[in-house]
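A single protein chain has been omitted from the complex, and every remaining protein chain is retained in its original position.
Right after this comes subunit A.
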Amino acid sequence: MAKIELRNISKKFKDDTVIPNLNLTIKDGSFTVLVGPSGCGKSTTLRMVAGLEQQSDGDIWIDDKCVNDTPPGLRDVAMVFQNYALYPTMTVRGNIEFGLKNRGVAKTDRNTLVTDISEIVGLAPYLDKKPQQLSGGQRQRVALARAMVKQPKVFILDEPLSNLDAKLRGQMRTELIQLHKRLGTTFVYVTHDQVEAMSMGDQIVVMNKGVIQQADSPMKLYHDPENLFTAEFIGTPAMNTMSMKDVRGLDVQANGYIASLGFRPEQALLNAGPEVRGHVIEGEIVTRESLGAEQIYQIRTGGGVFFVKTFLAPLATADRVKVTIPYEHLYYFGPGGERLRAGIEAGAKQLVQAGGI
């Protein structure tokens, strides 16, 4: 078990600064997920923790030890690669025990360890097969077993499920969560799939262009995003946003300048009665997607195209609808994309009676 600290880490490839200045603490025993769009530096961060890539500047601490100059094998870190990186000429057993052999673990101990691990991940019948005789899911398990058998302080997994089909991915996801519970080891997990991140992590680190946008629990990220990027990245469909210029009929009092407004598709109501206090937008339904329990509508309005998601409600058949977003579910963002929270008061614009007495 181990806490990982990244202090003022930067990484350059030649003249390309991929990570400008990164500070992150990964709690002991946590399941931390790094998530972000492709190319944002997740793998690079992970590989620096494992020691496969040297940071250009800054310190990496694992527990109470600065590991800047510790070679990968001595960091007590095990990694599961995206393409598994199994040794193709070795059997499953050979793959699992290679690390143990290099540590000089005695043969009898090795055998017990390999037997135990292969029971856990369900590989016992395949120990004498070569990786290329296995299915994708089985290879994934070999990669896991190879990492587990070393009893590392930290598990690092770089998009380990991206090569699996949807069903297997779901199954392996559950297995990984259970595995983390059982081992209690620190897991650092990379994915660019925010659904995977939300369902697995207890701490999620949202990255963009080498910069951490927000590091929080899944619920906090969803309900309380710190900026526009996180707000739009987390959730399916993504949060609807519109420029404040296009907003009609909303009266907002704020301390700062509000550049844009957002709301979650699942918090908007279709054709709600007047008793709901909220911002109302009129629009036209462009498409309807029904997934059984939930429906997703694409609605065109004067302020752009929005998504609205409803649960267990009958499918709306009318073309024109009224979308109501309760005021408390509106999110406001400043010109730099930062979230504005304090001192915002919203209400419907009062129509000034012109020419009255």
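In this text, a contact is a pair of C-beta atoms (placed from the backbone, for glycine too) under 8 Å apart; a residue touches a chain by one contact, two chains touch by 3 or more; residues count from 1.
Going forward, contacts and distances are computed from a predicted model.
One chain of the complex is hidden; its UniProt record names it "sn-glycerol 3-phosphate transport system permease protein", one of "sn-glycerol 3-phosphate transport system permease protein", "Phenylalanine--tRNA ligase beta subunit", "Electron transfer flavoprotein alpha subunit apoprotein" or "LLM class flavin-dependent oxidoreductase". Across A:P71, A:G273, A:G292 or A:P314, the single residue that touches the chain missing here is A:P71. Among A:N102, A:Q171, A:T236 or A:T287, only A:N102 touches the chain that is left out of the view. Looking at A:I9, A:V35, A:A50 or A:V308, the residue that reaches the missing chain in the full complex is A:A50.
Within the full complex, the residue among A:I26, A:M79, A:V252 or A:L340 touching the omitted chain is A:M79.
Contacts to the hidden chain, counted on subunit A, fall at residues 50-52, 71-74, 77-79, 81, 83, 85-90, 98-99, 102-103, 130, 132, 146, 150.
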